[in-house]
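Shown below is the structure under consideration.
Removed: one protein chain of the complex. Kept in place: all other protein chains.
When the chains are written out, they are named A and B in that same order, and each has its own residue count from 1.
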Amino acid sequence: MSEVREAAEPVAAGDVPEEKARSLRAETWRQFRRHRLAVVGLAVLTLFTVAVIVGPWLIPFDPYYIDARTANLAPTLTHPMGTDELGRDQLARVLIGGRLTLAVSAAAVLVALIVGVAVGAVAGYAGGFPDNALMRVVDVFYALPGLFIVILLVALIGPTFWTIVIAIAVLSWMNTARLVRSSFLSLKEKEFVEAARTVGVSDARIVLRHILPNAFSPVIVAATLGVANAILIESSLSFLGLGFQPPEATWGGMLSESKSAVISLGQWWRGLFPGLMIFITVLSTNFIGDGLRDALDPRSAGNKGGRA
Amino acid sequence: MIDQPALLEVRNLVKHFPVRRGVLRRQVGAVRAVDGVSFHIHHRETLGLVGESGSGKSTLARTILRLFEPSGGRVIFDGEDIIALDAKALRRIRPRMQMVFQDPYASLNPRMTAGATIMESLQVNRVGDASKRPQRVRELLDLVGLPPKSLNRYPHEFSGGQRQRISIARALAADPEFIVADEALSALDVSIQAQMVNLLQDLKDELGLTYLFIAHDLAMVRYLADRTAVMYLGRIAELADSEELAQRPMHPYTLALLSAAPIPDPVAEAKREHIVLPGDVPDPGNPPSGCRFHTRCSFATPVCQEQEPQLRDLGTVGKPHLVACHHAEKVRQHGATASSVTQPVKTPPVGRPASDHSL
Partner (left out) sequence: MTALLEVRDLVVRFDTDDGTVHAVNGISYSLEKGESLAIVGESGSGKSVGALALMGLLPRPQARIEGGTIHFKGRNLLTQSGQEWQRTRGREIAMVYQDPMTSLNPALTVGQQLSQVIRHHLNVRKPASRERAADLLSLVGIPNPRGRLDDYPHQFSGGQRQRVLIALALSCDPALLIADEPTTALDVTIQAQMIELVKGLRKQLGMAVVWITHDLGVVAGLVDKVAVMYSGNMVEQAPVHDLYRQPAHPYTLGLLNSLPTLEHGTRRLTPIPGSPPDPLRPATACPFARRCAWVVDRCRESPPALIRVAPQHSAACYRSADVNRQPAVGAQQ
């Protein structure tokens, strides 16, 4: 029979997908991009970050320069966000204040993340007594009257950059710890972890290479949302007068300084612009968090195909 | 084969999981997952281990590899009691005993490429020269029938069968002598299962491997294993040469398992006797008294409720046939008269294109 062909394929595993392998990161990015608001959020946040870094050099006003002649001006072309009662340009202050606000939030989230991941990882992987002990510590921190601790910290050490960072971190690491712990608890029972152990992989390497990367997606999402939270905490600290002290500007601080001006003098621009910045930044990070959550969900990336 | 010492010897292995209740986590009982199991596996032999959920077969496998600490008994691998080994000595012996897991979707790290997974096994076990390892990874992929382009792919890009091949390659990377396959085929489609069976056979012949092959499907085990052990509620019910076990079952549970194994032939299916066991597998935390199987057994008599039957050898010289049943003789007789219980010998449809025959 001449028309019969030999089976072209070897009796083997069959076809590995022909197209170029998409790396996990590329796949995540592709998923993330489908979330339009998250992309907008990312763009806005990037814009803000760039603006607060290079902005202060580009505008012709010094955020700390007091000039009685320009006090209490409503927004104009020269002062797009108006001026305060000391005649300082609001735009300059918003930009320079944004530096501090964003830096403090990022640093606080990073610290909270490091502590939270470490505590959660140890508790979740070790289990038993260490787990119980660490989780009680977490409970204690949840139960602490947060504001009181922060006031204590600031009062004892003074409102420096790192005090405020630590103050925020102290109030927010517990969520991460719980998240990481529960991820670790379920991941350490997974067959691929058992398989790694059978192959002879050490505990440290199992934690770092096998469990942590798979536990990270909820953590990254939590961290993004944590940035929003940190900005809000910093704002309320400043609002209570426990944040950075004048003439240092932060968005929360500006908002706090503006309260009498807005209420009694009707200078709406004093509160509007820093408030708007906080609002937009928090909203953006929330959108990014949502987008990451969807993009990092293994059910959306890769594991397709549902039921037959 | 008989004169050679066994590669693996399991002696009276016990694994209990404590059941804790209340605020103080006091132990109120124990799930006796593995409750005094003994057997051995010779070099280059495949032992099949069959049982349903709750039989303790997976716990047994993990206890043998010391992924679980046993509650009692000994596991002697190549002359060494691995239960007594400290962590360092255990790490030395681990590469020689590997495992292939059940769920191809859960047993690979989703964030590591196939290449990285196999490479890790080579690295942690310091197999060969570091510079030659990339080449070795490619050889291993080839050995399990995966194309070289699989190297940089992530698990989600592979089908279930292909993932199972990666798992096998990872196990082989450690250069093992003994592999435990824990339901390694159960999650795969029928046509892929057959590919894997052949792969496992080939690897065994090529590399001189010894297998403990765990399954719930007697037909598949019978195909792969030299000897087969049937487990029920943490104990071995019957252990014999696979063919002997299928032809002359002496434990009522084995009889039922054989009868439950589907036959892809409507005529044979209609002709044979169907033994349908009543009820479910009892709770291993509270196994029945006496013979653990008596609650579902049609052969049971009062003695079964009182006395736990011990494994006894009813085989011929040189061909042991161990069975733990008070009425094994009666069961054997039943199996002999109703021979249709076991699968009748039939010729499967081996169709190939006509041209193949002329080649």
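Keep in mind that, in the parts below, a residue touches a chain if its C-beta (ideal position, glycine included) is under 8 Å from a C-beta of that chain, and two chains touch if they have at least 3 such contacts.
Quick caveat, the model's predicted, so the values are computed rather than measured.
A.B. asks: Among B:L67, B:A194 or B:L314, single out the residue that touches the unshown chain.
C.D. replies: For the chain that is not drawn, the touching residue is B:A194.
A.B. asks: Taking the entire complex into account, which one of B:H216, B:R312 or B:K330 touches the absent chain?
C.D. replies: B:H216
A.B. asks: Footprint of the hidden chain on chain B, which residues?
C.D. replies: 52-53, 159-162, 189-195, 197-198, 201, 216-220, 222-223, 242-243, 246, 256-257, 259-270, 274-281, 342-354, 356
Following the convention adopted for this analysis, only the chains that are shown with their structure count from here on.
A.B. asks: Measuring centre to centre with CA averages, how many angstrom lie between chain A and chain B?
C.D. replies: Chain centroid spacing, chain A to chain B, equals 48 Å.
A.B. asks: What residues of chain B sit close enough to touch chain A in their complex?
C.D. replies: Contacts found on chain B: 62, 65, 67, 91, 94-95, 97-99, 101-103, 105-112, 120-121, 124-125, 144-147, 149-150, 152-159, 161-162, 165, 167, 170-171, 173-174, 195, 198, 353-355.
A.B. asks: Where on chain A is chain B touching in the complex?
C.D. replies: Interface residues on the chain A side: 1, 4, 10-14, 16-17, 21, 23-24, 190-192, 194-202, 205, 209-210, 213-214, 298, 301-303.
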